[in-house]
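Here the complex is missing one protein chain, while the rest keep their positions.
Lettered A, B and C in written order, each chain numbered from 1.
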Amino acid sequence: MSLLLGFAYGLAAVGLIAGGAVIGVWWERKVAGRIQLRLGPQQLGPAGVFQMLADVPKLLFKEDIVPYGADRPTFRYAPMLVFAPIAASVAVVPFWAGWAPLDSVVGVAFFLAVPSVAVLGMLLSAWASHNTLSTIGGMRAAAQMVSYEVPRTLAVLSVVVLAGSLQPTEITGAWRWWWVPLTAVGFLVYLIASVAEMNRGPFDLPEAESELVAGYFADYSGFRWAIFMMAEYGSMIAAALFGTALFLGGPAWFAGVGGLIAYVGVACVIITAIMWAKWTFPRMRQDHLMTFCWTVLTPLALVQLLVAGAVAVWL
Amino acid sequence: MSLVELREHLCATFPDLCPLFSIEFGDGVLQVGPERLHEAMEGLKTLGFDMLGMVTAVDFGEEFELVYRLRAREMGVAIIVRARLPRHTPRAASVTDLWPAADWHEREVYDLFGIVFEGHPDLRRILLPDDWVGHPLRKDYEDPSIIRRPDYR
Amino acid sequence: MAGVDDFAQVLESVPGGGIILTSVDAVADWARGHSLWMMPMGTACCAMELIAASFSRFDFDRHGSIPRPDPRHTDVMVVAGTITRKMAPAVKLLWEQMPDPKWCIAMGNCAISGGIFYYDTYSVVRGVDEFLPVDVYIAGCPPRPEALQDAVLRLREKVRADSMSPGRRRAIEGVLPLPTAGDGTAEGGSE
Partner (left out) sequence: MSERLVVNIGPSHPSTHGVCRIVVELDGEIVTHAEPIIGHLHRGIEKMAENRTYLQIVPLTDRLDYVGSMYANWAYCRAVERLAGIRVPERAEYIRVIVCELQRIASHMMGIGSAAADTGAFTVFMYAFEQRELVVDLFEALCGSRLTYNYVRPGGVSADLPDGWVDRCRTFIKGHPDAMREIDRMLFGNVIFRARTKGIGVLDAADAVAWGASGPVARGSGVDYDLRRDDPYSMYPRFDFTVPLGERGDSYDRARVRLWECVESCRIVEQALDQLAEYEPGVIMTEGLPRLLAPGRGDAYDHIESARGCLGVYLVSDGGVCPYRMKVRSPAFSNLALLPLLATGHTLSDLIVVLGSLDPVFGEVDR
């Protein structure tokens, strides 16, 4: 029975991420268009909402190329290894007050640890492509994702310390409004580190369009490439939902459906802000990125953790 | 500085270059032989011609004419240096040691005219693929892929 | 695409297979036609108009076409500009890196025939159709961005007429017939 339930959750998570990615790509094209003085998709449906209904079948029907010289099995299954951990990480998001699909006592640790496995998928796909630009992209992805784990984890720990629990539902249950000003820095660090984790915005070095063409997925065509895109958007959705829940209290605001709607709405605003940053800022350089991580974000997160810890002890 | 002043300046510093200097179409022109090219260019550089604008060549049948255009920013004057090379041995001394700018320009002249610059560090084709046969800007260049234009004028 | 053709033939022979073919064709062609992502193979002057076409003023994204620099993610290669003999192998390689189904737009006179560089030159390939199967030609030196957008809409008509089964491919509507031999004028087109 629990196996069946787990299977249903899995399907729902994949559906959520796929659906979210479809809407997210459309929304991103509209947001980018608005920022860049243009309109974005227009032809299919009102304001082009059904644009992705054309893009997705097209990608499904495309030829599935495995380049000559590529390591065939690794090349084929690496995208799954990127997508699966990110889909799994959605399971611990507390959608409802006191309820999460996987209400684990170590939910926070699960959320922070499992998506990091995706870096293996990126490295493998980069290496298996047998392409120098992909390899550089994969290396950059690995360096960046492993480094940004540190400030991200430290930032989340400040909330964990305040709540005294690693269970996301308990954290949202213990959430008080004064956490927002108290953990504002932590939230910012979490958001920036998450953007770096999902290889987006000003931190999209691994796929840097103007340098590496498309980085580690440069040689993927059709649906395998779509899986990478879905993983990117999925990780954005998961990070926004989880951040909203932990730092802003998310589902704790209202009870019932209204709470869910408000929670998802705020998460959408955060996603839009992430897109806004991507289309405004230039791309950082690899060494600046690392310096920024270790000399700015990590100390900030540590200070935040100290402050939160002191407050928790004082209470 | 006007061209007349340039002539005086040149004659005062390098008397042996003086008879080679003339003024054509508002440009100062120095016509030297290929064997004295490098020496003359070196002299011009000490005179203050610090910018090498272009290196090119013209195919005059029996001879190639190398054309250099130099500019002196301080003096505000430019000079064209010409050297005639025999067609059967199109060789000249490279001026890359004086102006690094000559590097690509000389490669281009080598590519399109087949003039060999002695002392050039890396004389390869630059514009055409490495396996190209012939030097297209020579007047006798024949290529079956060229379609001659009917005379419409 | 041999495997697809065989599969389509088997489907044709099965009762009811035609219905499946028609509906899959309808979905696939609709999706492909509305999501023609471009590989901007801009080499020369036309590249400027290609850039302009996807930028703020003309905004190709309205039609669902976005330029992607990676050939693996694209559907239609827009050859914009002169192709020289040094460049041709690279263009061919990029074309081969694009996944099927793929289309090619020859933008501008240089890509059609060499254009202004047809005569007297030793290094220009006279038309990209010497080594690529071109679907749509756009005349102009360079064509306006609107012309490129029209080409994409024309290509959409061609995509719509496509089918998995060779027997079901339709003639493209709304295209001027070629003038026949001995007949000085083209018989009036359907437009």
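Operating definition for what follows: a residue touches a chain if its C-beta (ideal position, glycine included) is under 8 Å from a C-beta of that chain, and two chains touch if they have at least 3 such contacts.
All values derive from a computational prediction rather than experimental measurement.
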item	value
Neighbouring shown chains of the undisplayed chain, as defined at the top	A, B, C
Touching the absent chain when the full complex is considered, from C:Val24, C:Ala52 or C:Leu153	C:Ala52
Touching residue (missing chain; options C:Val76, C:Leu94 or C:Ala151)	C:Leu94
Positions on chain B where the hidden chain makes contact	24-27, 50-54, 56, 58-59, 67, 69, 73, 76, 78, 80, 99-101, 103-105, 108, 112, 125-129, 136-137, 148-149, 153
In chain A, positions touching the absent partner	32, 35-38, 132-133, 135-136, 202, 204-205, 208-211, 213, 279-288
Hidden partner chain, residues of chain C it touches	41-45, 47-49, 51-52, 55-57, 69, 81-82, 84, 86-87, 90-91, 94, 116-117, 119-124, 141-142, 144
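Quick note on the criterion: only the chains that are shown with their structure count from here on.
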item	value
Geometric centre distance via CA averages, chain C-chain A, whole Å	36
Of all residues in chain A, the ones touching two or more other chains	none
Residues of chain C whose C-beta touches two or more other chains	none
Interface residues, chain B side, partner chain C - complex	128-129, 136, 141, 143, 145-149
Chain C to chain A touching residues, read off their complex	27-28, 30-35, 55-56, 59, 61-64, 66, 68-70, 72-73, 75, 97, 99-101
Chain B partner contacts - residues on chain C that touch it in the complex	85-86, 118-123, 126
